[in-house]
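Excluded from the complex is one protein chain; the other protein chains are retained at their positions.
A, B and C are the chain letters, set down in written order, and residue numbers restart from 1 in every chain.
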Amino acid sequence: MTHTLLAAEGALPAAGVAQSAWLLLALPLFGAAVLLLGGKATNKWGHLLGCATVILAFVYGLTLFLSTTSLKAADRIQELHLFSWIPVDSLSIDFGLRLDPLSLTFVLLITGVGSLIHVYSIGYMSHDTDRRKFFAYLNLFVAAMLLLVLGNGFVTLYFGWEGVGLASYLLIAFWQHKPAAATAAKKAFLMNRVGDVGLAVAIFLMWANLGTTQYTEVFAKIGTLDGGTVLAISLLLLLGACGKSGQFPLQAWLPDAMEGPTPVSALIHAATMVTAGVYLIARSNPIYDLTADGRLVVTIIGTVTLLIGCVIGCAYDDIKKVLAYSTVSQIGYMILGVGLGPVGYALGITHLLTHGFFKAGLFLGAGSVMHGMNDEVDMRQYGGLAKKMPITFATFGLGYLALIGFPFLSGFYSKDAIIEAAFGQEGWRGWVFGGAAMLGVALTAFYMTRLMLMTFFGEQRWKNLKSSDGRDYHPHESPAVMTVPMIILAVGSVFAGFLLTNGNFLANWLEPSLGELKEAGHPPLPAAAMTALSLGLMVVGVGLAWLFVGRKPVPVTKPERVSWVVRAARADLYGNKLNETLFAKPGEALTKGLVIADDKAVDGTVTGIAGALAFLSSRLRRTQTGFVRSYALTMLGGSVLVVAALLMVRFS
Amino acid sequence: MQEQFLAQAQQQVNAPDIAYGAIAPVLIVLGFACLSVLVEAFVAKERRWGLQIGVAAAAIVLAGASLAAFISSNDAAGGPTGKTGVTTLAGAVSVDKPALFLWGTLLALGVLALLLIADRTVGGDMQTEVFPLFLFALGGMMVFCAANNLLTMFIALEVLSLPLYLMCGLARKRRLISQEAAVKYFLLGAFASAFFLYGLALLYGYAGSVKLADIATAAVGTDRSDTLLFGGLGLLVVGLLFKGSVGPFHTWTPDVYQGAPTSVTAFMAACTKVAAFGGILRVLTVAFQSTQWEWRGVLWGVAIASMAIGAIFGLTQTDVKRMIAYSSVAHAGFLLVGAIAMNTDGLSSTLFYLLAYGFTTIASFGVISLVRSGSGEATDLSQWAGLAKRSPLLAGVFTFLLLALAGIPLTSGFIGKFVVFSAALRDGMAPLVVIALVFSAVAAFFYLRVVVLMYFSEPAEDGPTVSVPGAFTTVAITLGTFVTLLLGVLPGFVLNWASSGGFLS
Amino acid sequence: MTPTYYLLLSALLFSIGTIGVLVRRNAIVVFMCIELMLNAVNLTLVTFARVNGQLDGQVMAFFVMVVAAAEVVVGLAIIMSIFRTRRSASVDDSNLLKY
């Protein structure tokens, strides 16, 4: 419990380089302000300013990181007090920054990946008349995200949390002339609100029970609460995490959010913002350490989500939606990881980092493909693009291999560690969570291979097609300003996993924040066997995908489906439409089921309540008749009730 | 009886001590109100408008200056936190920290409201009588917040109400609905003051005095029947809740807000609420703290009813002024949540909420007064469709203000709700806070409905024009919006001030 | 002397006034009923003053009378102005603002 002790002792005041940490927030905020207030005057150089602020922030973050590594492990938690934000006698909220290994890790991820994506966007958005505004929103997002991870209390975190929500809303709806984009933005906004309520109530509970919301004090005092309250807080925090990170049952907004420009999908909806939930749980580790039940719920949510994401990913033909469900599923892994407690916090963060690299790379690759394909997203219209876009293919391929856990690439190290830790749980949990995570490996391999095959290999189906706006397809490689970030991310996808896990580098570095990484309990299988098993499953997934997609030409339109599993099994012998029947159909059915559940149960409840309230309202407002005498009667009735109630309370 | 008369006749009556410094702001406002009446009487018609604006502005500025002077001398007089305040006029008026805060709030909001009233380029089709009425009402509100006995409170209530009744009926353009608003407000207001007064009489019978402190003493130990106490408390509170437009005593609110001239509505919505809740806070804290376990449950119910009525009725409103009226009913419920949290946080958070709400509301009505069609203000929501395309700046400002009313972070509304709810939580009212959160979510629906309407609907063919605001209205809207933002980002200063001290009995 | 009877009488008058507000249509009569309520309160105040052996209640009754007079003036002015435009003093005719 090293970290609890540290927390109890409180953090050290920031010194040296760390005293300028406010720059991290100020730089992107300055960029956003200049670009938004400057108006059209900044059109010419706005994108450059947008990139410059984030790159500067990255450089500063790197300096800060290096200066922190030179400190003793115990001195690595620093606090920078900025000003008293909300001081009322007993409610005093300071606005301060917490600079510790966990937040610095995120700073590097956000500004690093953020810089690359900013640069990429110069090319991607070059034809957009509103490019300046796009960069302003991106800068705003970076500032809010940094505030989220750097804040030294839950209220500051909440502030950043809402800020990234706002930026995400603005960016999803960036092309608001598309009705789908506007709807998706609204959906994201609403579903995030559900999670936010959970987070807000959790903060209220802390405030009510502990009288503080600063991390150091909350973590120091949390042990004094009874188990029920801690459980409630942990579940409410989890609800917040589910909303922001697209976890079951609040996952539906994330795929829709792909209506936004692709760099946004890469930065916000793959690498950074959606991982805020993981950050929240990891940051609150002293709370989760106290409640095994809370952690169990976290792991269950993570497991369910990772399976749902995989299964649905198998059914989509839209390249970005497949990647989006893949994100849902991978965050499921991370949530599963941090849900395991002290044996998993660091593993979840490790996977978060590697995923940040390869998923951002994959999205940028997908963006590059769309850039060359008239913004078409249907993979059935692609095919054989490898020759036309060699760099995109290479970088995308490396990201793909990293994602499915190909040996010695990033995903291999980070994902397997989580699977092993999951197997190490006691009793049935080990088998269930480990097994599910293992199954996920096969499914991931399947849908990603399907994506690769449909996009880059096979017949060049686009030759005989026109895009929906009537143009022919002329696929071409993207300009250097786009490919260079992709290459850098691809390099990261290859090496990050090894570098981070070699000698437990990341886990040791994070120890002051997350506590020591414990060894998983008693895995039922030896580690080598598990690695072999997961590799085997991966190969099976890849093989199946090749069998069902790679061998036969891919139909340009979705084929008619047979309706019975028996006929599907028979068709299997001919290898005919097997892809569709065995995987897509159940997947689709499941998807449809989930969509129906989503529409009918979740949306239904929301719209139902809204409808009921509107109906109630339209009826009740008729009671406001406009007759002054009926108003007087209402008042008299109210007065009689108030007086009668008072007398009843007194004399009963 | 006669003996008593004779007995009293022997004594020389001593004049009460008057702390002129403390009550100077009120004296200035009321004095200038009298001056304003004389201006009405003796100055030629064409020169009145400008002169009246000058008189009213001078009144507020001088009152503000004397308030600042008193606060600084008061702070200098006591220890590090300053003296708690002064009770003067034989205990009738108590100028303590909350009263000073409320006076400051009222004067600040008064400036904004005056700016809206004074702008003739958009709305100003009122007679010049509006200015003396405005000053009298403002003076009445200030006395109401500081009144330390129920009789003073009653007189102040009438001094603030009577001018407001008249101001509601001053519109010349939409005369019928304006007069209807006035007559409704007047009849219901008088009805409510009768309840207040009956409550006062019963409490007088209970405690033998109408001083709040004496009532508190009597409530601890007296042989009189508690029927008098609780009957009186109930009726008294009804009168106060009416002024604060708390449901179910809100019925006048939508009609009057809609019918009154928009600048008057702005003044009424912001300042009356401040005064009414100032009074509620003082009465509950000073006189009835010891009986809180009896009345608290009842006010829980009232708060819930108010939030529910405001949120649900507001959902389907088609007139923007009516919608803001129901929003004010919902906000009254939230305020009541803070007011019945009987601790220092409850007091300071409610004071903060009042200030924040006042600025946002006045700015909102300022915006509403700018959207006009041929027949005057276009308050029907259908006419607001697609307004963002026609006037992006106005729509942006209004969106921001609506978000503040909904309580979205980065606005004062969020901080206000946050501090009020956390104060209520600290006082163990978690269920009430949960209910309040639910209803604030429901209420957010109707604010967002307007935002969606402005941004995502096609503008109507014969839609309203957005008139170019005069300098006064521009200043009022800018100030209101700026304060809404400022308090959302840096609420520290105001929160500090609001929590600087409690009531003096 | 039994103050209870006076209190009951004043409560009765107050109730009559209240009911009058609810059932009468003519604005002036509604208004007179409100005045009746105020005067009922005056009776209560004076009774309590006697019970308590003080003069305060009677002084308060003076204040109430003055306030009531001011209310009369404001009320009549408003009712008269609406009567001039509408040619009707019925409160039920003022019914443009609703729902």
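As a convention for this text, contacts are C-beta pairs under 8 Å (C-beta built on N, C-alpha and C of every residue); 3 or more make two chains touch, one makes a residue touch a chain.
Just so it is clear, contacts and distances are computed from a predicted model.
Hidden from the displayed complex is a chain whose UniProt protein name, among "ABC transporter substrate-binding protein", "Multicomponent Na+:H+ antiporter subunit C", "NADH-quinone oxidoreductase subunit A" or "Hydrogenase iron-sulfur subunit", is "NADH-quinone oxidoreductase subunit A".
Remark: the absent chain touches shown chains B, C in the intact complex.
Contact with the undisplayed chain is limited, among B:38, B:77, B:452 or B:471, to B:38. Checked against the full complex, the one of C:24, C:50 or C:86 touching the unshown chain is C:50.
Where subunit B meets the missing chain, the touching residues are 1, 9, 11-13, 15, 34, 37-38, 40-42, 223-225, 227-228.
Remark: the residues of subunit C touching the chain excluded from display are 1-4, 50-53, 59, 62, 65-66, 69-70, 72-73, 76-77, 80, 84.
Quick note on the criterion: only the chains that are shown with their structure count from here on.
Taking each chain's centre as the mean of its C-alpha atoms, subunit A lies 66 Å from subunit C.
Shared interface positions of subunit B, i.e. residues touching 2 or more other chains, are given as 183-184, 187, 191, 254-255. Across the assembly, subunit A contributes residues 621, 624, 626, 628, 632 that each touch 2 or more other chains. Interface of subunit A with subunit C (complex): residues 621-622, 624-629, 632-633, 636. Contact residues on subunit B toward subunit A in their complex (touch as defined above): 183-184, 187-188, 191-192, 195, 226-227, 230-231, 233-235, 237-238, 242, 248-249, 251-252, 254-255, 294-295, 297-298, 301-302, 312-317, 344-345, 348-349, 408-410, 415, 418-419, 421-423, 425-426, 430, 433-434, 437, 441-442, 445, 456, 490-492, 495-496, 498-499. Within the complex formed with subunit B, the residues of subunit A that make contact are 83-91, 158-159, 162, 182, 193, 197, 200-201, 204, 207-208, 610, 613-614, 616-618, 620-621, 624, 626, 628, 630-632, 634-635, 637-639, 642-643, 645-647, 649-651.
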